[in-house]
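This is the structure I have questions about; it appears just below.
Excluded from the complex is one protein chain; the other protein chains are retained at their positions.
Chain naming follows the written order as A, B, C and D, and within any one chain the residues start at number 1.
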Amino acid sequence: MSAHSSRPAHGHRPGVLAVTQRGPPATALRRSTTASCSLLLSLACSFLPALACSPTVDVEQPIAFVHKIHVAEEEIPCTDCHIGAEEADHATIPLGEDCADCHEDGNGENGENAEEARLVEMLASGEPIPWKRVHKLREHVRFSHRRHVVAGQILCERCHGEVAERELPFSRPNISFNRELGMERCVACHLESGNPRAGIDCALCHR
Amino acid sequence: MAKELSGSELKTRRWGMAVDLDRCTGCGACVAACKVENNIPESSPEEAQMGRVLRWIRVARREEPEGDRASVSLYPALCYHCGNAPCTLVCPVHATYKGIDGLVGQIYARCIGCRYCMAACPYTVKVFNWSEPRWQPELRAHTNPEVSLRYRGVVEKCTFCSHRLQRARDDAAVEGRDVREEDYQPACVEVCPAKALTFGDLDDDHSGAATARRSPRGYQLLEELGTDPAIVYLNRRERRV
Amino acid sequence: MSESRRSPADRDEPLYRPIEHTGAGFYLTAALLMAVVLFGVYQYVNQFRLGLGVTGMNQPVTWGFYIINFVFFIGISHAGTLISAILRLNQAEWRRPITRMAEVITAIVLLIGGLHPLLDLGRPDRMLNIFKWGRLQSPLLWDVMCITAYFAASTVYLYVPMIPDIAKLRDRGTRPRWLYDFLSWRWKGTPRQRQVLNRAMNILMVLVIPVAVSVHTVISYIFAMTLTAGWHSTIFGPYFVVGAIYSGIGALLVIMIVFRKVYRFERYLKLVHFANLSKLLLVMSIIWFYLTFSEYLTGFFGREPAELAVMMFKLSGPYAVPFWLMVLLNFVLPVAILSRKRTRTIPSILVVSIGVVVGMWLERLIIVVPSLAVPYVDFPSHPYWPSLTEISLFAAAVALFWLGFMVFAKFFPLISIWEIEEGREVAIEEASSRIAGYLPDEPDTPVPEGTGRAER
Amino acid sequence: MMYRLFIDTWAFATGVLLFIGWLMMVAIRWQDAFNWTLAISLVMTPVYLTVAGTLTYVFIGLRRGASEEETRP
Partner (left out) sequence: MNISRRRFLRLLSGAGVTISAHDWLFPRLEAYANERLAYGDLRGPGFTSFSRSVCRDCPNHCSLAMRKVDELPVGLRGTPWHPASLGALCVAGQSQMQALFDPDRLERPLQRPDAGAAAQAVEWDEGIQVLDERLRGLLSSGEGEKIAVVDGRTPSLGTRLLESWVRSIPGARYIPLRIEHALDRLVRQFLGGGAGGRLRFDLARAGTLLLVGSEILEHDGSPVTQMRTHGDRRENPLLSHAPTLYLGARQSPTAVQADYWIPCQPGREHEILLALAEALSKEHPQRDSILPEYARWISDALDPVGFARRYSLESVARRNRLDVEELEAAVRALRRFHPAVTLPGPGILRRPNGFSDAFAGLALNLWTDGFREEGGLSWGRDPLTDLTQELGLGPPGEADPASLSNILDPLFEIQRSPVDVLICVEANLVHELPGQDQIARALSHIPFVASFSTHEDETSRLSHVTVPTLIDLESWDLPSAAWGSPEASLQVQRPALVPVVEGRAVEDVVLGLASAGVAGPGFSPGAENWKDTVKAAVELIVERREGDLVDADGRRTLESASASAAVRSLVSGRSVWVAPSEPGARAEESEAGAEAVGGRGVRPERPPRLTDLAPNQLWLIPFDTPAVQRGRVLNRPMMMEISGMTHGLAWESWVEIHPVDARPRRIVTGDRVKIRGPRAEISTRAIVTRGVTPSVVAAPVGFGHEAFGSVAAGRGANPLKLPFAVLDKRTGAPAWGPVPVFLLKA
């Protein structure tokens, strides 16, 4: 009885129903789809900078330094040039004096080449070599090379990849490194390393 | 060397402090030391007027009237690194948390600035960067590189100079031993002219802090709240802070 | 009889009018409110750029207007869904013209209230950390959960009973057609559909009540879970819920009276509705006072120094004025005016309910600020005065609320049409039969029907 | 097309549930108050499910109801 009485007085026009199935809901769909996809994208964007800790464009290094020659062939240990690695937080880039030890007279062990000539004149000029820094960490991260290299006994390659094979200087952080430069990588390594000191306490790395 | 050291050998500590109020003269040297060590910028006079001074440790003054006079006491107040820290319970993003060796950490990069931890802290020791800190360019260049410069909108607090603990741990690890007490002293303790502050491992019964804690003069601030602060005050007199 | 001959549609014309005719007044008000909102937005952009320094908050008083308003608005939100659910549940027939408005209030206010914690963030740009690294241990996240759930439930609870009305609008061919087509969900009022609808409504109203209660309980937990003197209290859960319902009814009454006037709903919202609601208000006011009293008595009797310090700060200290004003508006005034039938007129009810809303806002202020301003330890306390930013954002929030309500009124009927019709058609018999059911049975003189008819 | 709202509802519900799940993962990963996380999620999950379920019930029911009447003579 109640159901009967409360049925819409003028029964609905089929036309309206038809309309219902065609366009308009689609419009609604489009709008919401557009909205949601843009929302997703913008979310993605807002997460990106978390990973972006390094320059995303290639930088031009002053000299085409070949790690391969120095590390693989001459077997110079990394820490001879990157003096900070064992002593301090930052493994530094040699500014010239260290290069001069071998190169000041211009005849490096494997003969003359153009790059070395440029190096020599740079050294002669007395200016430090304008290396461009490519591996950067955000300010709130404190990464101590000493802690990892000396205390943790971790090999450079583990993080920096096969540097010994490189023909060219780093024009951007080497990919394997950069992709995982986010916290996830550190945490993963810290969790799997058996070292009791390598916990996941935030204060270990964050200042 | 560090390789040999297994987890069992690595001692877990409970770093704590004893403040001898019979020695403390409220000179404020600890405050200055903290400011220098932890890159705490000076507030502008206007901010100070509004009560927005950034301080990780402050010298509080308590006055208990005795007729026309008062028994005044001055005591340094800093983060108490509670064993059962109310602030860490309420943080929504794991920005303040119970860290290694019982230190209560504060991660500025994570903090969203809801200031819930400040509201929850019964000791009112957390401070907030209400606006972008202004640094004299001359002085900004000479800040301590081991501590980050904070920015607008995050909560900060005393960390017991945990960066010094990090250094000490590194050195210990390199030498393949445990951290000794003398390796790690916060700036305020190091500088105190009256030698009123003693810092050490509360779990180690022989440490200065632990013995102080056992002393009959010793008591904790607001112990009735059960927060188990890692800082114990020593006071010979009846008056308490 | 003469009534029933008129088709229900045009009998309820006044309910459609707001949707189909829009006067200049609407645009004027909307523009005005919009201006306020925009100013608020501007102020917020400022705050986003410069940090919370632009507010009046300071070292001991780390929470101010934003949190106060957050609690306040979420409180208001209990107007709706809870009340309408309760009324529906125990089949209070006079609910029919009220429920819709109540539910709308809930939906809108929840949106606004839920925004406030974000205003309060020191780094809104890191808001996503809550989702990325959230800790469910923090009462703040309980809030996020509860409020989302409550919002979901109450919007559904607003939408589902609205389907028949939307269908009506669709059938009238009101524009925008696609909207009504889309939302009416092919409602034709078949018995099956009605049955589905009723069942869904029953489920929802049972679901909504605990959720609503949980929401404000959890909000009270934000404070009660800390050790802060004046906050650390077990009574806070019920206290907040009661306060919320109280302020909700107040707000509901204000809205009803205003829109009754604006849209000429006198025929629908009669004095009896207000009378009943105001009785409810009176009851809540008394319960509220009871809880307040016991809250303060325990603190006072215990003589716990910190507790006492906070209390004195409220009773006789800098916050004495708001405190006693609160007592006046929340207890003295309502009891004085609403308890007598003679004074229970619509204007006086309006006054009282506005008073209640203001008073409840003051209560939130009284709860949030003094406990922070009087910490346990010796800390140089600084007076808290809201800055222009905070005030204008509060104004913007209120304006947004009215705006939202107005806009809603432009698309959907503020009074549930089909429920009114249902009321007209079935409720009377239903109610009378129900009442008959309550009454004792006649002394059984077995009268065989046949004979009975024979006697006639 | 008609199921858009329906889809959204479930998207919302599942979204929230995923969120809760993620939070539990975080709690486990950082060894931080897992018990709380578990408790809260146990409380919250059914609520969302009920809401979503009810709405589904309504949508399906209404559609069925509508079609039923159309098939009626």
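Things to note:
Everything that follows uses one rule, which is that a contact is a pair of C-beta atoms (placed from the backbone, for glycine too) under 8 Å apart; a residue touches a chain by one contact, two chains touch by 3 or more.
Small disclaimer: the values here were computed from a predicted structure and weren't measured.
Touching residues on chain B toward the chain that is not drawn are 20, 22-23, 25-29, 31-33, 35-37, 42-43, 45, 48-49, 51, 53, 55, 58-61, 63, 65-66, 68-70, 72-74, 136, 138-139, 141-145, 148, 190-196, 236. Although one chain is not drawn, its touching partners on chain A can still be listed: residues 26, 30, 33-35, 37-38, 41-42, 45-46, 48-49, 52-53, 55-56, 83-84, 87-93, 95, 128, 131-133, 136-140.
Keep this in mind: only the chains that are shown with their structure count from here on.
Along chain A, residues 20, 25, 28 each make contact with two or more other chains. For chain C, the set of residues that touch two or more other chains comprises 133-135, 137, 141, 182, 186, 188, 190-191.
Residue ranges on chain B touching chain A, taken from their complex, read 2-3, 5-7, 9-10, 94, 97, 99-100, 103, 105, 107-110, 146-149, 159, 162-163, 166, 169-170, 173-174.
The touching residues of chain C, counted against chain D in their complex, run 131, 133-137, 141-142, 145-146, 148-149, 152-153, 156, 160, 163, 182, 185-188, 190-193, 195-197, 199-200, 203-204, 207, 211. Of all residues in chain D, only 26, 30, 32 touch chain B in the complex they form.
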